Every structure is written in structure tokens, then in C-alpha cells.
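Removed: one protein chain of the complex. Kept in place: all other protein chains.
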Amino acid sequence: MAQPQASEGAETGKPPLRIGMVGYAFMGAAHSQGWRTVGRVFELPLRPEMAVICGRDADAVRTAAGRHGWAEAETDWRALVERDDIDLVDICTPGDSHAEIALAALAAGKHVLCEKPLANTVAEAEAMARAAQEARDRGQAAMVGFNYRRVPATALARRMVEEGRIGTLRHVRVAYLQDWLVDPQFPLTWRLRREQAGSGSLGDLGAHIVDLAQYLAGEPLAGVSALTETFVRERPLPTAPSSGLAAVSAAGTGPVTVDDAAVFTGRFTSGALASFEATRYATGRKNALRIELNGERGSLAFDLERLNELEYHDGTGNATHGGFRRILVTEPDHPYLDAWWPPGHGLGYEHTFAHQARDLVHAIAEGRSPEPSFADGLQVQRVLAAVEESAEKNAVYTPIAA
Amino acid sequence: MAQPQASEGAETGKPPLRIGMVGYAFMGAAHSQGWRTVGRVFELPLRPEMAVICGRDADAVRTAAGRHGWAEAETDWRALVERDDIDLVDICTPGDSHAEIALAALAAGKHVLCEKPLANTVAEAEAMARAAQEARDRGQAAMVGFNYRRVPATALARRMVEEGRIGTLRHVRVAYLQDWLVDPQFPLTWRLRREQAGSGSLGDLGAHIVDLAQYLAGEPLAGVSALTETFVRERPLPTAPSSGLAAVSAAGTGPVTVDDAAVFTGRFTSGALASFEATRYATGRKNALRIELNGERGSLAFDLERLNELEYHDGTGNATHGGFRRILVTEPDHPYLDAWWPPGHGLGYEHTFAHQARDLVHAIAEGRSPEPSFADGLQVQRVLAAVEESAEKNAVYTPIAA
Amino acid sequence: MAQPQASEGAETGKPPLRIGMVGYAFMGAAHSQGWRTVGRVFELPLRPEMAVICGRDADAVRTAAGRHGWAEAETDWRALVERDDIDLVDICTPGDSHAEIALAALAAGKHVLCEKPLANTVAEAEAMARAAQEARDRGQAAMVGFNYRRVPATALARRMVEEGRIGTLRHVRVAYLQDWLVDPQFPLTWRLRREQAGSGSLGDLGAHIVDLAQYLAGEPLAGVSALTETFVRERPLPTAPSSGLAAVSAAGTGPVTVDDAAVFTGRFTSGALASFEATRYATGRKNALRIELNGERGSLAFDLERLNELEYHDGTGNATHGGFRRILVTEPDHPYLDAWWPPGHGLGYEHTFAHQARDLVHAIAEGRSPEPSFADGLQVQRVLAAVEESAEKNAVYTPIAA
Partner (left out) sequence: MAQPQASEGAETGKPPLRIGMVGYAFMGAAHSQGWRTVGRVFELPLRPEMAVICGRDADAVRTAAGRHGWAEAETDWRALVERDDIDLVDICTPGDSHAEIALAALAAGKHVLCEKPLANTVAEAEAMARAAQEARDRGQAAMVGFNYRRVPATALARRMVEEGRIGTLRHVRVAYLQDWLVDPQFPLTWRLRREQAGSGSLGDLGAHIVDLAQYLAGEPLAGVSALTETFVRERPLPTAPSSGLAAVSAAGTGPVTVDDAAVFTGRFTSGALASFEATRYATGRKNALRIELNGERGSLAFDLERLNELEYHDGTGNATHGGFRRILVTEPDHPYLDAWWPPGHGLGYEHTFAHQARDLVHAIAEGRSPEPSFADGLQVQRVLAAVEESAEKNAVYTPIAA
């Protein structure tokens, strides 16, 4: 058996945090990179150990273990969550298995990090949030993986909103635009089937932007009005189990059972208006998560395709010399940046996972509940459910269940 | 009396087009600049003459005549529209007087150019469209002033959509963002009173983006779902009659009776999804009219704050060397550009009025119906009415009346 | 004879400023647009009259008079400058005739506006500056047409430098990039012949950026080091007299006798370093005049392709919320903007000529010497001469003659 990869050397004397990860596709790779890096860059109170990676295919999971640096491989997640030598279960599977794994892990006394969306249904999410609350009383942490809160620029935006720099909120407009479904010959992968994915762009992209919008606004949505659409209703069947984002097509077609795109409006509890769009059909937009907040005192704007930048307009200065300024979010006093490179040396997408790991390790060590919690994940689920309900009911304004 | 200013010298022998303009505020100045310039730059079949300017205040209108280059001043628009030496009535007043003036001018046998929105109510707009249709049979032209169709970049976008460059339309997202109402002490000008303005940001900004979106898409909206909001419900009364955009406040306050902002979604008849936002509360955004269209073969994006540019993504090329390209819309074969400056020498906002004048003069000379017609203006009005109806009915999806 | 076009109506009682313009190509059209507009937009102490346009070809100049709105046409510039009913001679011809016309006009007691570059040689420019200085004592104004000082964004930049907002200057980097010579089959127009154009990109583009850099810096260059190049040394002969920017090629070729491109560095008198580039071979750059100034307290950046914007970095604030801000130069307290449209409604290239006319009219009425003066034009000529001398002498650092 290979030696587990510790983010910090054994000689440091810090208590270990032994991690078991379920899933090893795109998210598994990203989380692995986060766990591998976090202790090398940040001063941590615990020493994360990449102990066990788990997946159904024994050969594939063993290869993934070697590739990503996990000490052991498992094929049964039930066995994993019961192991005594695991402290934290990191769930990187599709949404339909989140609830079962997370509930078992919490019941087994583990800390849990669960990829977004928290679950495929509100009922599952409710059970998970309840279990997390109970586990919280036993000292267990449960966190949902809305990693876009951990881009330094969005974290800075949150801090600036908290500091009152944009004042009373008036507008939030947010879009998450991708284009990988534009070709009608792209095959029917699991992400296009309701039974596995729960929903389409809504659960995948919409979950991110609903969470990010509420997080940055510092308040929840009160209600939504939505239209959804499935532009291409039949697609070729894939030839083989696929990763969701790429596949080879085969003979025959099948029905797409999720939304291709969703546009919705909403009101925040403060009365601010919001506009959302999530789509996989915005030709030429690869991963454009854009958010802008306009308040009485200022505005903030962010685009994930330029993730080291935050645009800020200070509305309290005079207009003569004012304008949206491009803050390069690479200064030492920007969130997470004191541990990284000198000013101007930008970070990338994957760093959000190291930052997420850092915040989770601190919360565990300090006995705090990490954010976003499962309750936060449940609330996002309720917004998505309201979006779906509104879309079914002719776009009528639908309050978010409390 | 001063000599009328002809855009072309009298010796050219072209038939004159004698213009009477009602209103001399912001739009009056802009239309004057358009009429003064159009014949100097474009080859026209008629010779526009800036004959008469009309307004209620005799001193003010005389000053405006001298300033803007009109040969005569009138104080009674009813007298103006009856004059035999006027061929075209150009209406630049607030929306509550459009219907009355336009109907009288059409009845008097004049061509009419009417600022947007066509009217404050659908009923008025219907009457106007009907009258225009009847006048059409008598050889009269009637056009509504959606000048943003005449930015070279938007005209190029329209041409590219027509050429099939973006293919089947999937998404249109459009916002018109200003910020001049952010300060709660900004006074209650006519633009904030329903009886004069008809509506708030919806009729002012929303009318522009509804027209532009449908024009670029090449198809009408089928229905909308809307939320509107008045963020600041009481404002100081202005001290004096104001121009709408700037004023001095006085003692006392009054209720704002129009919307401050509107967010709405919609479906085009083809099934494409649309997202709209119109607001005067987007701190730092001065005149940001942004529109993006995503189609199966490509995408187009435009921002009025950079009006000499059009962004275009050709989705049919390979992704390796692809990306949104910034077309500098200043080439001789771009719309309107053969008459202007060499490549790279940009135009401004006001040139849209010269282009509008050019297209109208050609339509009149050639006996064609100009676009956008009063019927087009009526259709926009119906969309705005559906937006208001939806906003009143809890955002329920509201079809556009045909 | 047609009635002269007055920018203000005759009834205003203001004294007239009767203009005679020599040349009617690109610059003639641009100056006409400026004269036609200036009195309609700005409050002026004099009333500009577009009295006489002059050119060698009688038919062409008559057509141009009608097109651009000049009351009369002349074919002999010597006759023009002697007319008693002309107050100002506006010279829009190629550089090889500037000296002769300007000297005659000054001798005849006229005010003079002369297009840039002031002359084709330092000797000519010296004679012109001397004559302008003598005429100054007789109350005549002489101005050189560096219109890029009159973009609101550059004028704002100048004001900010004067206010000390960027502090001690460290760097100026400036480029003027065009691409109309990339095609080796583009014909040998007058702009590519030394005897008419004086120099190539250096006198055409380089003159603009040398003037703008020194104007914005608020200090002259002390010396330069230069490389120049003619990439394509033989080009097809044009078939007919051409406008310089476009032509049809014919049989045969001829030698290009001017520079295609120039790169040079320099020192300002304060010790700041400068970097310049002027070329007609920057594929895809149509009219990209870019300038950036870095000082101890801040930086400013401008790009003519986005002429309504000025980028400003305030280096005195904290870096946490700092960054280059995009000032949309359309506020009422920005230079020239109080007379134009509401915030966010941008201007274009041609407006620089109206602004130039405004400033010249004010200087004449108020008995002030307009800027840039012929002495300023001479100083730019000396910089260009030093650039050429350095380029001939193996790039050795060459001081600017005082």
C-alpha cells in the first residue's frame, strides 16, 4: 500500500484529518487537487490526509488513486463511511446519490463535504439538513460545495457588501452561460436525464448562481417567476457510460428529460429585484458566470471567465473622476491571497477547491459550523423547487418556502 | 425672418422636404442635429428644410429656432400641422401628446415622424396605427423614432441575423441600465408621473429594448412574465417646469406614480427565451443598453456605451481559434458608413438621428413605408401593456395581443 | 449665389467670423462638419460663417460647396486670402502647401487655422511660427489643427495632470496604429511620396502622438532615439489623382519614399521616459491611438478606438479597492460636455473639430493666442526632425533643438 499523501509532513505534530472521497470524475479530480494543495499553501490547524478514494469500478478507482494521490482505494461507499480511520467523507458523485451517502456518513459520525446541488429533491435535502443539524450537536461539520463563494474576487465582493460599500441593494443580475449543448448531435449523457441529474441547467448552473447571488446579497430570495425550456428534445444515445460532459453517440435516440435553459426573475426579501439566466446554449460562452449587484451607494460586477478581477463602482465619489474600476484581486489583503503569489500573479478555477478545503478544515478544528451549511444547501434547493413550480404554473410568482 | 437652413444648397434642384418639428428639449436638439447634418453627408433624393419649430413658450421657442437653425418658430402645434408649406411633422414632445398631434398631422396630409414610445396607451397607439395605415394609402409616411435601430453596429447585427449567421435563435438577453434616480432627493419630474410619462423606466427604456430585441431577432415576442418596482415612492417636488432629466427640488414631496425598474422574461414566437431589464437605479451605469443574441450558429453582443463595436462569435468555425471578436463598425461596407469617415474614426449617439432622417427621406421619396412603422410602435406598446398586466397579475405569463 | 450658412441666426447680432477654407478632401469635410455644428451647440462670442471654399478643380469645389454648405467656391487660394470679406483662412491641404498659404494669409491680415503637420520641413515651420508671432502682435490668431487634444477624454486627462493627480511623471507610452498599408498592392498615393507628404507614418501619425504626449505630459521632450523602416519599397502606381487613403492601381510601380513605420524612445525634460510607435502595418488596428502616462501618484490611459472613455488609476488610495477605473467621459462637468447630450450618450471623432472651432473662436474673440500655436507646431516639427536625424544616425540619442 502506498504511503498516504499528507499535505503537511508527519513531523509537524498536527492532528490528522483523514479523508475518504466518493467519486473520481471531474469533481473528484478538482477536490483532489484542493486537498493536495491546501496544506502546502495555508497554515492549517489540522493535517489533511488523502486516505481513501472510493468508486464502483475497482480498476478505475485504483488508477484514480494513483493518479490523484490517494493512499487507498475502495469500491463500496458503505464500507468507506463505516471505517474508523476516516474523519471526513467528501462526496463528489452525481446528485441522486448525495442524500444516501451523506446521511450514512453523518450517522457514522463523519464530517461531510457534499458537492452541489445538495440533493435532487427538496425532501432529500430536508432530511440531510436535519441530519446535519443533529450531527452538529455531536460536533460534526457538514458543508455543501458551492465553490464559487471561494473565488477571491467573490469573497472580496461579499466582504465589500458586508462593509456597506454598495448600500441598500436595488438589483442583482446574474447569468451562467455555457454552450456545450448547442450541437443537437451531442449525446444524451446522464446530465440530461432527470432520474440522475434531477434537473438540467437549473440544478447544475442555476444552483451555483442562486447560491452566489444570495450569498453576495447577504439575504435570501423571497420569490421567483420562471420560464424553462428544452430546446432539443431528442438526442442520440451515448455508446458508453460517460462523464456527463463528453461522450460518443450511438445508434438510437432518447428523450431529454431536463431543462436546457431557465430564465427567472425574483425579489429579495429587502425588495431588490433579481434576474437570473442559466443555459447550456449560449454559443461562444464557455463558463461565463456573471453577476452584478447595484446598490444605492455602489455597484459590483464579476465574470468567472476573468476570475482574478472584480469591477467596483463607488457611487459616493464624484462622477467626474468615477467609473467602474477593475480591481485585480491579487493583493495580500484580499481573501486567501496572503498565502499565494505576489500581486498580479493570478489564480485559476481549481484554487476555489483549496480555499474550500481551507475553510472547512478551520471550521472543523475550531468547532464552528462551516458555510455554506446543509441548511444553506436546502434553501437553495427550495429556490430551485420554486423555480420549477413557477415554470409549471405559467410563470406565476412563487414564494420560497421558509 | 431668417433664411431656412437647407441641408443641400438650393441650386441642386432637388424637391424640398419642409419639416415642422414640435418640441425642443433633449429630443428636439437631437432631431435638429440629425436634420442639419443628413443632407451634408448622405446623397438624398429630397432636400430637407428645417422650416418651423413649435413650442408653447414663444420666447423659448424663438431662442431654440435660432440655436438649432429653424427658419421660423410657432407656438401652436395645431396651426403648424395645418400649414400648407410643411410636408413632415416631427413630434418630439412627451408621450401624452403624441396621439393628438400625430392624428391631426396625418389628417392634414403630412408625413409624420413620432418619438418613442408611440403613445402612452395601447388605445391611443391603435388609433395612431390605424390612421397611419389609412394615410399610407394616400401616400403619407409615418415612422416611430426607435433610433437605436440606426446605430451602425445594431444595423449590422440585424443584417447578420438576416444572413443566417447566428442560425436558430435560442436566447436574447437585454438590459437598459441608467442610474439617474439613485439619489432619493432627485425631484419628481414629469418622467416620474404616470399622467404625463405613461410609465417609468418601462416606457422610456423598456420600449427601446423591446423594439431593438424584436428587430434584431426578426420576430415578435409571444408573451412575457414581469416584475416591476418603485423603489423610492415619495420624492421632492421640483421647483420649476423641468426637462425631465434634471431639476431643482423644492419644499414638499409627491408620490412617484411610475415604475422605477422592470425585470421581465419572455418567449419569442420561435421558442427562443428572452430576459429583459430596464432600470434607472444601476449605480454607475449611465446609458448601458446591452443586448446579446445566442443562436445555434453564432452569437452577437452590443453595448451602447461602446457603440462603434459589435461582438460576434462565429460558432461554425473550430473552437481552437474561435472567440468573440470585436468588430469595429467603421468600415465602408458597414451600414451608413460609406458616407462617413475612414475606418476607425467612430461615430456618436447623435448620428442615429441623421441615419433615421436619411432612411425616412428615402422612404418618402420612394413611396415605401418607413420602418419602424406606427404598426411596429403599436406592437411594442402591446408588449409593454402585457408587461404591466403581468406585473399586476403576480407575474403570470401574459401573451402579447396580436 | 446661395445664402451663407451661419451657425447662428443673423438676428443674434453677434459679429460674424467669415471663414475661407482651402481643401475639401477628408479634412475639408471634417472641418466643414465642425464649423456647421459649433454655433448650434456652443454659446459663442462670434458667429462663424461658412463663406468660401477653395480648391483647384472648379467643378469639384462647386460640388463640395453645395455638399458641405459653403456659400461660395473659389479656385485660387491667392485670391481667397486677399478677399476683404474673409476673416479666417482654414488650411486643409497636404503639408507641402501649408507654409505658402499660411504665410500669405497671415500677411493679408487673416486669422489662420492650419492642419497638422504644420509644415513638411523645420525651415518652413520656423518661417510660419515667426510670421504667426508677428501677426499675433497685430491681433491675428494662428492655430495648428492637432484635433486629438479636443477629445473630451484627452482634455480631461490634461486637466487631471494639471491638477497633480498623477504626480511626478515616470513613463509615457504611446502608439498610433493603423493597417491600411498591409497589402503590398495598395497603390503609391501622395501620402507615400516624400515630396508631397514630407514623411510617412511619422508626419501623419507621429506628429499627432508627439503633440498629444507633450500636451498631456505638460512638458516637452528633451531628446529621442529612433528606428524607421519602409517595409514595402515598391508599390503600384495609382491610375488617377487620389485622396491619399484610397486609390486604384495602374500598370507600373514606383518607389515608396517615406517611412512605413517609426519606433522611438525619448526623455522628457523632467527625466520621464517615453516610448513611441507609429505604423500603418498593424494588421487589425484601424485607428488605435493609445497613450498611457504613469506618475508617482497615478496613471491615465486612453485609446482613440474607445474615445468616450478615460482609464484612471488613483495610486494614492489603498490597493485593496483600487484599480484602473473606466471614466465614461460624458458628464456635464467634463470638457465640452455641458453643451452636448446627457451622461452616457457618447460623441464621435468629428466632434473634435467642433471643439477645435469653439476654442479658436473664443481665442479670437478674447484676443488670446489659441493653442496649439504655430510655435507648438514648430516644436513638434523639431521633434520629428530629431527622430529622422536619429534614425539616419544609427539611432543615436538626438536632442530636440530649442
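Letters are used for the chains, namely A, B and C, taken in the order the chains are written, and counting of residues starts over at 1 for each.
To be clear about the criterion, a residue touches a chain if its C-beta (ideal position, glycine included) is under 8 Å from a C-beta of that chain, and two chains touch if they have at least 3 such contacts.
Quantities reported herein were computed from a predicted structural model and do not represent experimental measurements.
S.K.: Consider the whole complex, including the chain that is not shown, and state which of C:R130, C:R173 or C:R194 touches that chain.
M.R.: Touches the omitted chain: C:R173.
S.K.: Which residue, C:N120, C:Q140, C:S299 or C:Q379, contacts the hidden chain when the whole complex is considered?
M.R.: For the chain that is not drawn, the touching residue is C:S299.
S.K.: Just one of A:E100, A:E350 or A:E371 touches the chain that is missing; which is it?
M.R.: Answer from the full complex: A:E350 touches the omitted chain.
S.K.: Take the complete complex as the reference. Which residues in subunit B touch the chain that isn't displayed?
M.R.: 160, 165, 312, 314, 319-328, 331, 333-334, 343
S.K.: For review purposes, identify every residue of subunit C that touches the missing chain, sorted by number.
M.R.: Output for subunit C: 166, 170-171, 173, 175, 177, 179, 182, 225-227, 229, 231, 261, 263-267, 271, 273-275, 277, 279, 281-285, 292, 294-299, 313, 315, 322-324, 390, 394-397.
S.K.: Touching the absent chain: which residues on subunit A qualify?
M.R.: 2-3, 5, 8-12, 26, 30, 32-33, 36-37, 40-41, 65-69, 178, 180, 245, 285-288, 304-308, 328, 330, 341-351
To be clear about the criterion, only the chains that are shown with their structure count from here on.
S.K.: Determine the chain that sits nearest the middle of the structure, using the mean of its CA atoms as its centre.
M.R.: B
S.K.: Over half shared numbers or under half: where do the identical copies subunit A and subunit B land at their interface, same or different?
M.R.: Looking at both copies, the contact residues mostly coincide.
S.K.: Could you put a whole-Å number on the gap between the CA centroids of subunit A and subunit C?
M.R.: Taking the average C-alpha coordinate of subunit A and of subunit C, the gap between them is 55 Å.
S.K.: Using CA atom averages as chain centres, what separation in Å is found between subunit B and subunit C?
M.R.: The answer is 35 Å.
S.K.: Mind checking the centre-to-centre distance between subunit A and subunit B? Centres are C-alpha means, answer in whole Å.
M.R.: 43
S.K.: Where does subunit C touch two or more other chains at once, residue-wise?
M.R.: In subunit C, the residues touching two or more other chains are 328, 343.
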